[in-house]
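Of the protein chains in this complex, one is absent; all others appear in place.
A and B label the chains in the order they appear, each numbered from 1.
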Amino acid sequence: MSADVIIILTAILVSTASALLGSFLVLRRMALMSDAISHAVLPGIVLAFWVSGGERATAVALLGAAAAGLLTVTLVEWLSRTNRIKNDAAIGLVFPALFSLGVLAVSLYFRNVHLDLDAVLYGEIAYAPFNTLEAFGLNLGPESLWIMGTLALLNLLFVLLFYKELKLSTFDAGLAAALGFAPGALHYALMSLVSLTAVGAFQSVGAILIVAFLIIPPATAYLLTQRLPVMIGLAVLVGAVSSVAGYVLAILLDASIAGMMATVAGLLFALAWLFSPVDGVIPARSRRARQQREFAARLLLAHLAHHDRPVPVREVLEEFGWSPAFLAQAQQWAQREGLIAGDPHGLRLTARGAVLAGERP
Amino acid sequence: MIRPTTSDQFSPISLRPAPLEVRDLTVAYREKPVLWDVDLVIPEGQLCAIVGPNGAGKSTLLKAVLGMVPRASGTVQFFGQPLQAVRRHIGYVPQRSSVDWDFPTNALDVVLMGLYGRLGWFRRPGRAEREEAMRALEQVGLAAFAQRQIAQLSGGQQQRVFLARALAQNSDLYFMDEPFAGVDAVTEEAILQVMHELKGRGKTVVVVHHDLETVRDYFDHLTLLNVQVIASGPLEQTFTAENLKATYGERMSLGR
Partner (left out) sequence: MELFLAIFTDYTLRNVALGAALLGLVGGVLGSFATLRRQSLLGDVLAHASLPGICLAFLLTGVKAPLVLLLGAGAVGWLASLLMLAILRTTRLPEDSALGVILSSFFGFGIGLLTFIQHSRNSNQAGLDKFIFGQAATIVGEDVATMALLGGVALLLVGLLYKEFKLISFDPAYAASLGLPVRGLGTLLTSLTVVAVMIGLQTVGVVLMAAMLIAPAAAARQWTNRLSSMIWLSAGFGVLSGLLGALISATRENLPTGPLVVLTASLISLFSLLLAPERGLVWDWQRTRANRRRIRLERLLLDAHVLHNHAELTPLSLAQRRRSTPARAKAELEELAAQGWVVQRNDHWELSERGHAEAHRLEQAMRVLPKTLGPLVGGGMGGAS
């Protein structure tokens, strides 16, 4: 396998693992909790490196690092339950504190070791091809592929196995509890997987940019569809496209790979925001213009219904404060629908228009 | 400046234009109209209820009239003038649930907010304003709670603080959004007392209300609303089984 392929494959695995979980984070309004988790695993990772002797962290130690993510979730939830501070403030209180501890530890004890602040920021996915996994004297290929492959598979299994429960507890936690689905346990399972994914992806994309993979593709998909399975599929797709395009861009500009992947994901989000047939700004605008026209026409009908005589255009304009162009649009639509008729003295209702004006909207 | 009104519904006896006159008011959120072609004249010096089912647009009517949501069409006049000219003479009591009661402030402070409009930009309230706010608190029976943090007040007391804030504005026209929702008997009594006192001083009070059983006892004037105005006028004329049926549909009956 060439180095390019390995890097792109790693990125796609990171984005897939993230998008699967991220879809539920977005729907459960826990997007910022994942931000907190991704920051908070840093002290855990530092500790894991320290426990494993500073050169490379062992798998067990990394599992421990994921526990730091869970600790954050627990702390935030506990703090907001005390009613002393609001939930968002609780998040903003916990993760900077933990992250500060991590940064302090890195700058005190790990100067020039295998963990530096650049890696914390944007990972070292470019080195993915060179860190290989060896076992039983065999070279098993790049370590990152193994780690992220396992995580992607784990997350996929979780979503497939608990799809029904996740869906129910996402939309109606109360009902899920009443049906005995233990939404609490599911919540912590999801948070554990997010923590694990954040730790696993740390080496590739860093602590902060993992949020881009967890949140942006699902948020993009959210704007494109209202069906959950479609949303998850689209999120995975958007993540993969961002990975490939981001890599190409990074090579062209000689810039951070993870940073450019997040940038492309952001651009895809912007495209969905502008053009999505479901929620896009531009389709919504033309839809709204059409609705406004029809709405104005109905107002016009109601107004004309109050009068037995044709109403001069000037009077209508004064009454509603519309521009002549807007009235012309509304009038055109209503005339095409056969609801009003022009008259030398102004506008009047047709028989059909009179019937419609009498109806409740 | 007071302009003569053109409304044919307007009572010819009074010399002053009505406190509130709404013509052809239509409001739409997204595509659905929430209020449709509302015509409404509120007579001076009366206690007026706006009643209708959930989602009928009662609160929206208040907000649209006060310029807090955009209107698709229609005109609103207060004492024959546009909103900007009379803003300071209009008191608004929002729903209690619309604010965070854990906000770090006390009852007196909230009432003082009623005087912010009169103070204008940059100026801070002083001793005179404080005394005025205390008087408003006394009126609703909460003088002893002036320094109490607002979270430590009961729901009814919180509602009365809101009422005191509107009183401090010393307005001619009051709008209250569901003041009787979820309050205790003492508060209900206190609100009623204040309303009657206001009426005694010639003020006009418009209340969004949803308890049909008390409408007859509390109010003089009734507007039945369900997107459109179903009926509006003196209570004895509008509070009829037929009108209620038209407002609420078949299942609602008088008195229950």
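Quick note on the criterion: a contact is a pair of C-beta atoms (placed from the backbone, for glycine too) under 8 Å apart; a residue touches a chain by one contact, two chains touch by 3 or more.
The structure displayed is predicted, hence computed values, not measured ones.
Checked against the hidden chain, the listed residues A:49, A:99, A:202 or A:295 yield one contact partner: A:99.
The chain not shown here touches chain B at positions 63, 66-68, 84, 87-88, 90, 92, 94, 98-100, 103-106, 109-110, 113, 116-117, 119, 121-125, 149, 165, 175.
Take chain A: the residues that touch the chain left off the picture are 26, 29-32, 34-35, 39, 79, 82, 84-86, 88-89, 91-93, 95-97, 99-101, 103-104, 107-108, 111, 117, 121-122, 208-209, 211-212, 214-216, 218-219, 222-223, 250, 253-256, 258-263, 265-267, 269, 273, 279, 281, 284.
Keep in mind that, in the parts below, only the chains that are shown with their structure count from here on.
The mean-CA centres of chain A and chain B are about 42 angstrom from one another, to the nearest whole unit. Residues of chain A that touch chain B in their complex: 83, 288, 291, 295, 299, 302-303, 319-321, 360-361. If you check the complex, the residues on chain B that touch chain A are 24, 26, 28, 30-31, 33, 36-37, 72-73, 102, 227-228.
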